[in-house]
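Below: one structure in structure tokens.
Every protein chain of the complex appears in place save one, which is left out.
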Amino acid sequence: MKPEEIIKPENKIYSRPRLLDDRNTHYCPGCSHGVVHRIIAELIDEMGLEDKAIGVAPVGCAVFAYNYIDVDWVEAAHGRAPAVATALSRLNPGHLVFSYQGDGDLSAIGTAETIHAANRGENIAIIFINNGIYGMTGGQMAPTTLLGMKTATTPYGRRADLNGYPLRISELLERLDGTCYITRQAVHTAAAVRKTKAAIRKAFENSVAGRGTSVVEIVSTCNSGWKMTPAQSNEWMAEHMFERYPLGDLKNI
Amino acid sequence: MEEVKLMKGNEAIAHAAIRYGVDGYFGYPITPQSEVLETLEELMPWETTGMVVLQAESELAAINMVYGGAASGKAVMTSSSSPGVSLKQEGISYIAASELPALIVNVMRGGPGLGTIQPSQADYFQACKGGGHGDYHLIVLAPATVQEMADFVGLGFDLAFKYRNPAMILADGIVGQMMEKVVLPPFRPRRTAEEIAKQCPWAVTGKGGRGHRNIVTSLEMESPAMEQNNLRFQRTYAEIEANEVRYQEYYTEDAEYLIVAFGSVARICLKAIEDARAVGMKVGLLRPITLWPFPSKALDELSKRIKGALVVELNAGQMIEDVKLSVNCRVPVYHFGRMGGMIPNPTEVLDALRADFNI
Partner (left out) sequence: MAKVQGAVTIDTNRCKGCNLCAVACPADVLSLQPKEVNDRGYHYAYVVNPDACIGCSSCAMVCPDACIEVYRVVNKS
């Protein structure tokens, strides 16, 4: 069959998600954010949560997430998304309240809010993009930056004696009694994307059902910050990031 | 029959919040305001009105919980004391910039730094001149009695919702800690989801039935649009300044000298004025109730009839700047202040007045 014979509505098996706005994102070519946005838009639609979803956007590259996914959003101050989400969840029970945060937002400036929201077992889903760098401000070191990794503020590579160690915050959150689901995923291959989607679905289900805090860490690329092509970034991530940040469920109860 | 109770100002705030139908309180312990949180936890309003009460991990988290709750159209509040309110300033700026109604209570203690737990009014600048970053104003209410502590909860929320602007109760540690009789406001139910949707069509509550999404944000990368946002804020502030100035005058009809004081200090000054009148000195008092908007016009008018003014504060001279701007150099304006938790007695106030004006 010729392509034009195949390209018919009845044969369509994958469409651009309805809740993803018809608008180009500001993200760099190949950025993982776009994939995760798409997954979230798909899931909210598939799970019938469009009317009950409230997202909390971070400060960082994803600050404009509210411009791309067609649900209600609050833009939080840097690091404070879990506190904002706490109130939204407590005052709007039964809603899907999720925060979308990067590694600087969640594991540096917002560490206290993250840990305490999780420790209280707030019924929120935290989507955590870990690309080991501050993207928006121009590629500075994040708490999750690997040792030896060059950034704008570690131009000779991160040194443990100067900068401490790459922070595995999901491992910390796993220890807290308030969390019900902690998982680490990636979106560099089609198979990984499917797993991430299943993970976020579970986190969203937990939020709505009031089971406690779920965290889906997504080990991601920042090809602009890493100064590589998108494809090279994926390879580099699989080779280096996964060693420090191994994929899989850390907690699922 | 009205119900008269005896309680602390901080406790009155907690009772009034429940009775007003507040949806959420988010706080963190700090002396001298901890009784607000303690009283709420003791009264367990979540069992009765459904009000959420949460002890946050920090003042920072608490104010950002207020931001989140306010974003969903709920009546939410926090309380703290000076060092804690400093921590909240980033969040307050976000709340103001996002045009959200909320109530913040500052039961002031002496600073700067960790300072002291004793009363102060040294956060006047912080409350009235910004505090956080950017051009914004809070509606600032200064209670002088436990009754006003209770009443200003409702007033603060009413104004905050009317103008979509955060309000602050700027109390000093005296009025927070002292016990006094108070008539608590009547109970009213919390607003329903339908009422919130009607009153706050901008609220983030899930799109449910609305058909379009709501976004609460203070971010605007296009400078022309951000300037328009600022101009809109300024129009709101102008409207508040035109409509919401509140103050009280005592003995001003024939006053030759005027004392200007707010909060519990105004009560000390009132005693000083009564002592002055007993010896034939014609002294009056102006007590600003709203510190922002400031009663500039009233002071401007009074300054045409008086020989001079004395501003008495528990700080090194903060409100005096607004008094001077208001009287526009028409008469001399002096300051008498105590700091570090010290409180003046009426004799000291009167002595200061005599010394400044050679009377």
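Chains: A and B, in written order; residue numbering restarts at 1 for each.
In this text, a contact is a pair of C-beta atoms (placed from the backbone, for glycine too) under 8 Å apart; a residue touches a chain by one contact, two chains touch by 3 or more.
All of these numbers come straight from a predicted model, not from anything done at the bench.
Q: Write out, one label after another, the shown chains that touch the chain missing from the document.
A: Touch partners of the hidden chain, whole complex considered, are A.
Q: Using the document's definition of touch, tell me which of A:16, A:159 or A:175 contacts the absent chain.
A: Touches the omitted chain: A:16.
Q: For chain A, which residues touch the unseen chain?
A: 1-3, 5-8, 11-17, 20, 24-25, 27-35, 38, 187-190, 193-194, 229-231, 234
Throughout what follows, only the chains that are shown with their structure count from here on.
Q: Could you work out how far the Cα centre of chain A sits from that of chain B, in whole Å?
A: 40
Q: Taking the touch rule as given, give the residues of chain A at its contact with chain B in the complex, in rising order.
A: 50-54, 56-57, 63-64, 66, 70-77, 80, 83-88, 90-92, 95-96, 112-113, 116
Q: Which residues of chain B touch chain A once you look at their complex with the stated criterion?
A: That would be residues 23-24, 26, 52, 54, 56-58, 60-62, 64-69, 71-72, 74, 76, 90-91, 94, 98, 204-209, 213-219 of chain B.
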